[in-house]
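The other protein chains are all here in position, but one chain of the complex has been omitted.
To keep things simple, chains are lettered A, B and C as they appear, and every chain counts its residues starting from 1.
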Amino acid sequence: MDIAFSEEDLAFQQRVRTFIDQNLPTGMALWTKRGEWFKALANEGGWDVPKWPKEFGGPDFTPTQRYIFDLEMGKQSTPPQLPFGVGMLAPILMNYGSEDQRDRFLPGIRDGSVNWCQGYSEPGAGSDLANLKTRAELSDDGSHYLVNGQKIWTTLAHIAHWMFCLTRTSSEGAKQEGITFLLIPMDDPGVEVRPIITLGGSHSVNEVYLTDVKVPVENRVGEEGKGWTYAKGLLAHERSGLAGIQSSVMGLEKAKANARKVKVGQGNLLDLASFKHKVGILEAELLALEFTEMRTLARVASGGDPGPESSILKLKGTEIQQRITELNLEAAGIFAAPWGAEAFGPDFAHGATQSYLGGRATTIYGGASEVQKDVIAKNVLGLS
Amino acid sequence: MDIAFSEEDLAFQQRVRTFIDQNLPTGMALWTKRGEWFKALANEGGWDVPKWPKEFGGPDFTPTQRYIFDLEMGKQSTPPQLPFGVGMLAPILMNYGSEDQRDRFLPGIRDGSVNWCQGYSEPGAGSDLANLKTRAELSDDGSHYLVNGQKIWTTLAHIAHWMFCLTRTSSEGAKQEGITFLLIPMDDPGVEVRPIITLGGSHSVNEVYLTDVKVPVENRVGEEGKGWTYAKGLLAHERSGLAGIQSSVMGLEKAKANARKVKVGQGNLLDLASFKHKVGILEAELLALEFTEMRTLARVASGGDPGPESSILKLKGTEIQQRITELNLEAAGIFAAPWGAEAFGPDFAHGATQSYLGGRATTIYGGASEVQKDVIAKNVLGLS
Amino acid sequence: MDLAYTTEQNMLEESISKFVSSEYDLDSRKQLANSELGYSDEHWQTFASLGWLALPIEEAYGGIGGDLVDTMILFESLGKGLVVEPILSTLVLFGGALSIAGTEDQKQALLPGIADGSVKGALAYLEAEAPSDFNAVTTSAVREGDAYVLNGHKSVVFNAASADHLIVSARTEGDVRDLAGISLFIVPSDTPGITRKDYPTVDGLRASEIALESVSVPLSALLGQPHEGASILNQVINRGILAVSAEAVGAMEVLYKSTIDYTKQREQFDHPLADFQVVKHRLTEMFIEYNLAKSLCMKATMLLNQGTADAQRHVHALKFLVGKSSRFVGQNAVQLHGGMGMTEDLAIAHYFKRLMIIDALFGNANIHLEAFTG
Partner (left out) sequence: MDLAYTTEQNMLEESISKFVSSEYDLDSRKQLANSELGYSDEHWQTFASLGWLALPIEEAYGGIGGDLVDTMILFESLGKGLVVEPILSTLVLFGGALSIAGTEDQKQALLPGIADGSVKGALAYLEAEAPSDFNAVTTSAVREGDAYVLNGHKSVVFNAASADHLIVSARTEGDVRDLAGISLFIVPSDTPGITRKDYPTVDGLRASEIALESVSVPLSALLGQPHEGASILNQVINRGILAVSAEAVGAMEVLYKSTIDYTKQREQFDHPLADFQVVKHRLTEMFIEYNLAKSLCMKATMLLNQGTADAQRHVHALKFLVGKSSRFVGQNAVQLHGGMGMTEDLAIAHYFKRLMIIDALFGNANIHLEAFTG
């Protein structure tokens, strides 16, 4: 057991650092030149899709390389890809999609030219996803499904070109059966997107109404009635992605820097013991969580499954994300109050309120923390 | 709404203070002269049984007097009576006992000459008391019950003269029915007491084995099969008594004084922010809890029931008791380790470990905290 | 000792509760918050006619002469309704400072107007560099002949746009963090040299950044003794803490109760959420946190009312505890509402945001834990 990086790993680390130095756009260019950044990543040998398998163009990192890659990218806050295509749909297409579907959809996912959204949650099916009611009826000639129903909490549906969607094709048997996985173009006239304004005042989630949407059978992924099985694997994937540990490591450093800018008494907020200890407790847990992720990666590397400790990552990772937003909120003090386009007070204050409010979702979406604990109790600790 | 004491209340407060000054034994006499202390309390007009109704010799305090009385007694750490007779059995006898039973038992309870223990819990019936199995069979001639079974966690059974005991006289109907309340002399040859040594290394709880114990029907309190109803009222009573809020107020002051004696760096432990803030958080909650008790007393005073907030007292009160023992344990530092009759290190260290360990019971006995929360959710918040 | 409300107090509570239930549903509140003024002048006149605005004002100045307990009842009830009108600024901060430190002339000039609804005010006491520390004052007031001339910048002044007068803290002596040397001035809002930048706040209220450039006020504008403003501010802020704590208690009551209602209706895995033991216990803990905050709010209010020596400690303990409880109750209300808790459509989001800002007002839980533990 040895924590030191090998010579090869150190060289890889250097390569990643150099790459970032040379290619990462700065300032406003970070927004305008995202495309070039992803292209440069792609040219490096699949660095734009670090988790994809080699056969689909991924870089085939060792777990340590993967760790180093995430670490360095996290440190420099490089722009992430939208997760729906690259991180969520792609693995399902790779595992269960037809050759034709892979050819049609993977390139657009990879180069970011086609935006995807995820049509899972419904008003009556949140954490209890299997309860979904959106119906898909196969036409008599077997050529297409007619889809009717409503999706909710659909992130970025308003800028998506396509939605991957769970629909009910049968109500016989267990709820988990009879669910079918369909790919639906958002420009179909039967698709209506209505914005939901959330706590932070922002528009990122939506309601999506589906009325007599005709979906050709070629857009069904895998077999009819097996959608739940496909989605379940995806959910696990989504959950580990949601832990956001490297981004929390950077976030915590920023929160400390922010606190140093706030004057309190003769010193700054980070000198204030009650605040400092809150930071310290969080930091200790984050150090531990970071290494828990490492243990998981190492297990996978040695050919095993991720191990029971991997189940912690989403649960604890999202809790930590929230606590970091809370530190920033506290540092903003009364400058948490101003609302609207214009910023007042310390530079970080404006975003702090939005992050705090928006961040309440991290322990709700993608399986609420309470459900996660049920799942760990059952699947990991054997408590039925 | 006014927190100030009236002239009469201030006079009463002075009277209590003077009484304590003049009568409270000090040092070792606190142990040898307890009897005289309780006699002096009795002579003051029922101060030995402050919660008893006037008709049974209680002092008929107003709620504010009751508060002042508890406060002043708490401040001086006056010796409490064992709760089983005065606090637990007596109210049941007053409400449900026969005239004859009251005459036989109340005097011995009051003057402390007869010790009682509570025979409720059984190996299979802890927080789920209604599950008890100790059988009591009425003889054919209806003159006595034959009792067989086992009780556990019986506090001070080894020094008790009598036990009040829940027994099963019928297994028909709901579990709560068919339970009968009996008074059993501990010197009966069928009663065997076996000690349980608990975490703190001390002997205060026991197992009690009952084998063919003959209990005359005169020793049954109230009706056969109604024992659960009687005991339930008692449990509520027991629970509010277990909050120990005034004693926690004093305990916290002592814990702070203890911490001041421990050197850390250039100051003492109470200068150490991580410790000090733990104390502060606890103190703020205790101030709030103390006043919550006051709200409860005030409601009762104005002729109402104790109100929903009274349900908090035991739950939060015992949690606070435990946290105070933890503060002392932390202050003892490594001197928490020495074990046995002899004390080492700061004067408070020896008792600190025992209190901490023994104190783990406060959230278990008398209805575990988890069960308390179930009960509040159901009875107070209407969540079935 | 007597914890029961008087007949008048019961009437006050009922009158607010009636107003809130008839006038303050979520949509009406949103409309007010989004209106140009940010609140309703009609409501303000109603408040005046119902006597709420006269409540804390001494009888000599046209008020009712209520005490801090009355104010507590007022704010707890307003908290339940999430009322947006500038009562805190005008009654507790502006009016409070006048009551505590005003001269007879100053009181005569302004207090009757507060009581009858014709005068509104705001307190400009914070600056950007140290948003939790009202002793950090760089705004200067220099005596020039018969006037004081003020220069500087005040931050996050709630309800400044609707205020006829501001009370402004400025340094007349000493260094930026000196306790001594701060003085308070009553400044008409339209005094030349004042520029405001108004903005909405996340909790549906309004606030402003205020720049003061050679703002000249007469000597009679000085509120209290020169250089002694910090102690006046401290008293005003103590009252502010009591008021917003009571408001938070009212808001927490609505939150825990509406979360109970929601979880009883909302089904998941074929059961109402409220059937899950973990949800039940969480709701119980919310109920406990609410009750502890309410108890300490009552106690601290009565102690400060009486002026006992330990009142200040209780005020610190209260602000700490309210911060802690609000966070727990608010965050769990959102969590247990699931996705719905994240939307602006349900009232709970708005209560949650108000609780968040109450924690930030007058020093948050950390700051007051430090002060409480000394």
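A few remarks follow.
Basically, contacts are C-beta pairs under 8 Å (C-beta built on N, C-alpha and C of every residue); 3 or more make two chains touch, one makes a residue touch a chain.
Predicted model only: the values in this text are computed from it and were never measured.
Considering the entire complex, the omitted chain makes contact with A, B, C.
In the complete complex, the hidden chain is touched by one of B:Lys51, B:Arg66, B:Arg135 or B:Arg360, namely B:Arg360. Hidden from this view is one chain, which touches subunit B at 121, 124, 126-128, 131, 152-153, 196-199, 201, 205, 262-266, 272-275, 278, 326, 329-330, 332-340, 342, 344-346, 353, 356-357, 360-361, 363-365, 368-370, 373.
Residues of subunit A that touch the chain left out of view are 1-6, 9, 64, 67, 276-277, 279-281, 283-285, 287-289, 291-292, 294-295, 298, 302, 308-309, 312, 315-316, 370, 373-374, 376-377, 380-384.
The set of subunit C residues touching the chain not shown comprises 276-278, 281.
As a convention for this text, only the chains that are shown with their structure count from here on.
Among the chains, the centre nearest to the mean of all shown protein C-alpha atoms is found for C. Look at where the CA atoms of subunit A average out and do the same for subunit B: the two points lie 53 Å apart.
Listed for subunit A are residues 273-274, each touching two or more other chains. Within subunit C, contacts with two or more other chains are made by residues 369.
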